[in-house]
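Provided herewith is a single structure, encoded as structure tokens, for subsequent inquiry.
The complex appears here without one of its protein chains, the remainder shown in place.
By written order: A, B and C. Residues from 1 in each chain.
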Amino acid sequence: MIFFNSDYLEGAHPSVMQKLAETNMEQSIGYSCDPYCDAARAKIREVCETPDADVHFLVGGTQTNTTVIASILRPHQGVLTAVSGHINNHETGAIESTGHKVLALPSDNGKITAKQVEDYYLWQQNDESFEHIVQPGMVYISHPTEGGTIYTKAELTELYATCRKYNLPLFIDGARLGYGVMADGADLSISDVAHLCDVFYIGGTKVGALFGEAVVILNPALKKDFRCIMKQRGGMMAKGRLLGIQFLALFEDNLYLKIARHADEMAYQIRDIFAKAGYPFLFTSPTNQQYPILSDAELSELGKNFGYEYWTRVDDTHSGVRFCASWATTQDQVDALRRAVNDLHK
Amino acid sequence: MIFFNSDYLEGAHPSVMQKLAETNMEQSIGYSCDPYCDAARAKIREVCETPDADVHFLVGGTQTNTTVIASILRPHQGVLTAVSGHINNHETGAIESTGHKVLALPSDNGKITAKQVEDYYLWQQNDESFEHIVQPGMVYISHPTEGGTIYTKAELTELYATCRKYNLPLFIDGARLGYGVMADGADLSISDVAHLCDVFYIGGTKVGALFGEAVVILNPALKKDFRCIMKQRGGMMAKGRLLGIQFLALFEDNLYLKIARHADEMAYQIRDIFAKAGYPFLFTSPTNQQYPILSDAELSELGKNFGYEYWTRVDDTHSGVRFCASWATTQDQVDALRRAVNDLHK
Amino acid sequence: MIFFNSDYLEGAHPSVMQKLAETNMEQSIGYSCDPYCDAARAKIREVCETPDADVHFLVGGTQTNTTVIASILRPHQGVLTAVSGHINNHETGAIESTGHKVLALPSDNGKITAKQVEDYYLWQQNDESFEHIVQPGMVYISHPTEGGTIYTKAELTELYATCRKYNLPLFIDGARLGYGVMADGADLSISDVAHLCDVFYIGGTKVGALFGEAVVILNPALKKDFRCIMKQRGGMMAKGRLLGIQFLALFEDNLYLKIARHADEMAYQIRDIFAKAGYPFLFTSPTNQQYPILSDAELSELGKNFGYEYWTRVDDTHSGVRFCASWATTQDQVDALRRAVNDLHK
Partner (left out) sequence: MIFFNSDYLEGAHPSVMQKLAETNMEQSIGYSCDPYCDAARAKIREVCETPDADVHFLVGGTQTNTTVIASILRPHQGVLTAVSGHINNHETGAIESTGHKVLALPSDNGKITAKQVEDYYLWQQNDESFEHIVQPGMVYISHPTEGGTIYTKAELTELYATCRKYNLPLFIDGARLGYGVMADGADLSISDVAHLCDVFYIGGTKVGALFGEAVVILNPALKKDFRCIMKQRGGMMAKGRLLGIQFLALFEDNLYLKIARHADEMAYQIRDIFAKAGYPFLFTSPTNQQYPILSDAELSELGKNFGYEYWTRVDDTHSGVRFCASWATTQDQVDALRRAVNDLHK
């Protein structure tokens, strides 16, 4: 079996593992107060070109989303997101468990627009019963989105301007950030992202690390006591240096970007395999997640040797599924998939 | 000005006020452990024909919805409701503030069906990622709904059967229960309601009381420690007897039902005023809330002398609004409205 | 039986009831946006000599404590209180239910000192593990306290200075405020209290109202969106005018102060009854709550005709209990108690 189900099927990029092994018997104080974390923070600030940013390390995505959002909202506020947002669908109500409503905006491609945010904000504020309606307190987007799509610089600039206009902190879930900034057609670098939001994170778990997400807080008003809230939410790792070491490895010689680009290129091959074979797609994705639509019979056949993630039913006999490439995907794996897809038509 | 905005514009029915005044200087122990509350509980059990029900008294609707739902759900569970449900839209995220997601089902008329509940439940349970998706833990409906519509006995029977099949407690928000059971065409009595759900409440605030909601818990599994959760949520009134006294007054000689019927009849006149004048309605309501659609110019004209509640924009020049009758609405008030509506066309 | 268990045994002062009756059939818009509430707000600002204060009306004490505290604290913060504080012991974990730890300071008499607050604050801030320890985010005191004791102006001035020094909002639970400001030896008026804290409330439920607490927010930073949080916590009364009307009645001709003084004077008689008979007390209280210590045999005898609240076991054969006077206590009731206590020694 070859698995394309997700981008967290393997362990860590070998350089990350090597650095963890090399430092294994060193002694460091806990809770990310060690020199490795400090160095990783400095490196990330440099990459972001944001010398004043606060950088924190957490273990996983749901934990990070919950901690950031809980640190920002007041009790009566909710978070605006695309209806397909991870926080709305796939975190077992983690945001609600902190007391806040997820305010879902319709979206065909996983993105939301400045106008949607403005309209919602103004509707709530101007309603006679505004005190009875959850107040939008921030905006959450993913880049890339759950559909693999990415924001353009123009879109993000406009969205962030709207957020600032209405004092809605903008939080970008970058669990797959690398795959987004290295995508064909992408005009947003990590630094651009860092300058067009209030807080975001650089995903490690899905882009070469064993685990780990690096939260970058740009807005000074959001920095205070963040570590306390991390601790409260179970997100302050005892051996915090493990996170610093991994991010140091990932940002040495641009490894993070190189392996993300590799994944995107593997994904383009996957996309082309299905496209050339005539299959439509759920989303037009320039990143490492591809969503072809196949007949259930074909999926069953393909499923004998290949793993994919079931996404959604399209009609009585067809489904959209996800094929992911990652930093670990090999040309051999993709070639095997190519042969198998081509065989479907014989 | 004559106000039709809501059914909580006046104080209490005079019989309720009188009973409060008569008992005012008596001494009773607190927290609804007094003889008036006990008598009211007994009376309500009798009306419901449910001798084993637990009856509790709370002050208002949001408090009641939050307390009941928080007492039932486990942390990872959410509550199914119509998208128009009060808990979804008009309680400032009270349910989410207790940690639970509101799972909104589409609805044109404020009602949801057994099939919707079953489909959602089975979808969540059977999804590969079911552990990442909020689990439906109960069902909330209103009777009458926010649109003034009511469930038929057949609909409620089917819905409750589905709820029992999947172990989803059914909770009925009866903030306006009286107006529902006395509506033209209604085939559900209070006793019927009490036998077709796990917990419901008899609304006092909007049906003759100064304030107060009587929660009736039928399902023995939901009874334990309810008073502790009431207290925790600020819903255990110090002078709890005030609630017992009011419900005693409301259920003496069927006052509750009589005044509810009066309101419905006033509402039918209001409905006919607009219908005869050719106005369409947002919902087909047999209860005390009527939702005509008028032009904004007409609403502006009418608004000079009459209060109504703005509901929703229909198109660029028309809006749907709510006119409520209540136990306190008089024939004179309705007649004045009739003249004014008729004058709109002159 | 004559009950001295608490100060919420009767309904409302007759003037309050009368005003509720007089206005009963008027129509007002809901949620405390009516003219009665506005007038009561103005009156309270005048009494407090704080023209810029925000005034909000809630129904009961636990609800008020929870709403105010939840509106102030960030997620990682707790509230400092005397170990005997109502929020620590008698609200079924209401504060914790909003996510916040109650940080209890030792106290013999229900009061806490500026030094205790400072020491705790500095200990937490300076601990190496401060990020792992709940941060004090505000201070809660009661005036009078659960033991009937009151703060002096010097004490409160010093406490508030410390709170401001460390940016800890000071919240005063004034559920029995009237009984405190009218006590023998009291040197804090309502206006003084209003100038020595960030937020407090004027208790109505226990001082002449049917129900109701008036929250007065002095600190501008705490005002924003308070109504939204009230609504979320089920504390925004539909017929909000009921609260405005009651507080208007209570502050007409200083009724609030007069009836509070009456209660204190009745309590002094009760105190003297027990003191002259040689009984010690749990606390030295100048307010309406008195805590004599009697033998269990005497309590049993007294309990045949008089209600009191059991407070605490003192030794194997003695207990401390509470006798409360209120606005409603009559000379006849006190005289009957006097005879009964004197009879205990015969």
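Methods note: contacts are C-beta pairs under 8 Å (C-beta built on N, C-alpha and C of every residue); 3 or more make two chains touch, one makes a residue touch a chain.
Just so you know, these numbers come straight off a predicted model, no measurement behind them.
Note that the absent chain touches A, B, C when the full complex is taken as a whole. Of the candidate positions A:I29, A:A161 or A:A297, contact with the unshown chain belongs to A:I29. The chain that is not drawn here is touched, among residues C:P75, C:G110, C:G147 or C:G320, by C:P75.
From the options B:H76, B:H90, B:K206 or B:R261, the residue with contact to the unseen chain in the full assembly is B:H76. Touching the omitted chain from chain C are residues 75-76, 78, 89-93, 96-102, 128-129, 131-135, 309-310.
One chain of the complex is left out; on chain A, the residues touching it are 1-3, 5-6, 8-12, 14, 17, 20-21, 23-30, 59-64, 66-67, 91-94, 97-98, 205-206, 210-211, 228-229, 231-239, 242, 307, 328. Mapped onto chain B, the interface with the missing chain covers residues 31, 70-71, 74-76, 98-99, 131-132, 135, 225, 227-229, 231-232, 236.
As a working rule, only the chains that are shown with their structure count from here on.
The touch graph of these protein chains is complete, with an edge between every pair of chains. Among the remaining chains, the Cα-based centre furthest from that of chain C is the centre of A. For this pair, chain A with chain C, the centres built from the Cα atoms lie 50 Å apart.
Chain B and chain C have Cα centroids lying 33 Å from one another. Taking each chain's centre as the mean of its C-alpha atoms, chain A lies 42 Å from chain B.
Contact of a single residue of chain C with at least two other chains is seen at positions 98, 228-229, 231-232, 236.
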